[in-house]
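One protein chain omitted, others in place.
Chain nomenclature is as follows: A and B, assigned in order of appearance, with residue numbering initiated at 1 for each chain independently.
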Amino acid sequence: MHPDVTREVTIETTGLSRSYETYKKPEGLLKSIEGFWKRETIQKVAVHPTTLTVYRGQIVGLVGSNGAGKTTLLKLLSGLIYPSAGTTKVLGYDPHERRPEFLRRVSILLGQKAQLWWDLAPADSYELLAKIYEIDSAVARSRVRELADLLACTEQLHVQLRRLSLGERMKMEIIGALLHRPEVLFLDEPTIGLDIIAQTKIREFLGEYVKVERPTVILTSHYMDDISLLADRLMLISHGKIVYDGTVEAFTAKSELRQTLSLKLVHPPMQDVTLRHDFKISAGTRSVRFEMPAQWIADVLGELMALSPVYDIKIEEVEFEDVIRSFMEQDARLRAAGHSPTA
Amino acid sequence: MLGCARLAILQQLEYRFNLIADTVIQPVIVGLVELTLWAAFFHSTGNQTLNGFSREYYLSYAVWAAFVSRISTSWMYESMMIEDIENGTVNSILVRPISFYEYYLGQFFGYKVFTTLLSLGAPVAVCLFADLPLVISRLPLTLGLVFFYLLLVHTMSVAIASLGFFFSRIHHITVAKNITLWMLTGELFPLDLAPEPFRSILIALPFSSAVYRPVGYLTGRLELNTITEGFLSISLGLLVATVVATALWNAGRRRYSGTGA
Partner (left out) sequence: MLKYIGLFKSFFKASLISELEYRFNITVRLFTDVLWYAAQLSVFEVIFLHTKQLNGWAIEETRVFMGVLFVTDCLYMLFFSENLDRLGEKVRRGDLDLLLMKPVNSQWMLSCQKVSVAYLGNLLISSGWLIFALSRVSIDPWRVLYLLPMIPIGLILVYSIRFMTSATALYLTRADAVTYIWYQVYRLGTRPDTIYPTALRYAVLSVLPIAFLASVPTQVILGRASPFVLIYGALLATLFLLASRFVWHQGLKRYSSASS
């Protein structure tokens, strides 16, 4: 945690949960006609009762696979969805009362959704936003310049939003979200769908920004990189439950991040080869694919390249759920062995 | 193509309320609103007949016009076709062994047959209940004419959709076209009330087969010759429309680079 974080509570929840009803979709023509009159409903729990406390200045990374409940939790905290049970307090307010005083102090960014006006240049949208948040236009303009400089997108400020690329649009959205100096920032998948350069630039920017402005941030993502560069607190969510709440370092130390390395050898080996960690390659094999802990990749790759020039190198993340599962297994093992889990 | 029809029906059943509103509620309300106009006319003028037909004929016409005009207009499928072309999803249809025309024709007709059957009950009931002129035996031929007209509608839709290869946001053209047709089909008033020379022109055009001819025939206002004339004028119209649609489609395909959004 940042050493000078005050113990002022920004967000706290008690038993916050969310479930909803949905319909079973009928299959086929006859069932569809039947479905005209009666429909089967099923209950789904999106978020199990959750109690948590977030302090001012904390950057919380909420990570989970798709459908795990992270966006639902974020929307519960920001007040967009009503809880089925439990309470939430953000900056002392009940978020779903949506008081203007509350809304002026927070901000939300939903990945791939645009809050800026499609047909306008971002600069014009910011003027509108300034009026909405009751910020003096001169102040707003200088703030925009400042942020645009950091994000290196000053030239695009006067280009219509619809003409910008996804990455540029996202940068503009970020400026829009930060215009009014929010104390609490809700970021939902801010880098989703972006190319690697835009992702990196945005991560760097956010990293700098939070150091200077010190907002409280709740950031959701299914990219670990989004979190590891920014968050000082990591919450893993799986099937609507928070399964881990601690630091990023503790997590990476405890879990075995596995990756898959695949590549092709220009000169297939003449005989069977055994590499470090017991990986075997039979004679004449051109395509190689191994799954291993992330730490081994560098060594194994080095060994393979010593064998022959390589091409078509791919390093793929293993499914997130597997990461979580492996973490849980590790954690369970440690607990059984008498070590207390990090929290 | 039958599969396409089935697809259309399944999609519609999903949105059940929407379906009822589209096929029953909407035409009933329109019919009733139009009824009031004609009832008011006869009430305030004290005339027994207008152009040789009594009040009941006009009321019946109003009710049926609302229902039939709904069948003979294409909003939804034309919009879908336009959207497909504008955002590039037409690619998925182009690679299939069925033409764009046929793919949507199947869906369009499936939808129209289904909704026609669903909504038939209302106007028949109204006429029987209020004792308005209606020759039930003429219904099959009437529907036959309307469905033949729908071929023309579909061909025009393809032609308009093809404009999507050249321009963007051509939804407005659909709107303009439908409003124009509104005036030409006899939905607003029986075309024989119009003064010459409009009267002859309007009736001669294939669009009169959208509402005026079928409704006129069904309600006993017109006779069999109107049906045969209708088939003829639609056929001529189809000829023109097919030529135009094919030309536009081919030109559009040439221009189309295969990229979408």
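Structure notes:
Just so it is clear, a contact is a pair of C-beta atoms (placed from the backbone, for glycine too) under 8 Å apart; a residue touches a chain by one contact, two chains touch by 3 or more.
Computed from a prediction, not measured in an experiment: that's the story for all the values here.
Note on the undisplayed chain: of the listed residues A:9, A:80 or A:273, the one touching it is A:80. Listed residues A:60, A:110, A:218 or A:261: the one in touch with the omitted chain is A:110. In the complete assembly, the contact with the undisplayed chain comes from A:128, out of A:85, A:128, A:266 or A:305. Touching residues on chain B toward the chain that is not drawn are 15, 17-18, 20-22, 25-26, 29-30, 33, 36-37, 39-41, 43-45, 47, 50-51, 167, 169, 172-173, 175-176, 179-180, 182-183, 188-189, 193-195. Considering the complete assembly, chain A touches the hidden chain via residues 18, 20, 46, 72, 75, 78-82, 96, 98, 100-101, 103-104, 106-108, 110, 113-115, 117, 119-120, 124, 127-128, 131-134.
Note that in this section only the chains that are shown with their structure count from here on.
Inter-chain centre distance (chain A to chain B, centres taken as mean C-alpha positions): 51 Å.
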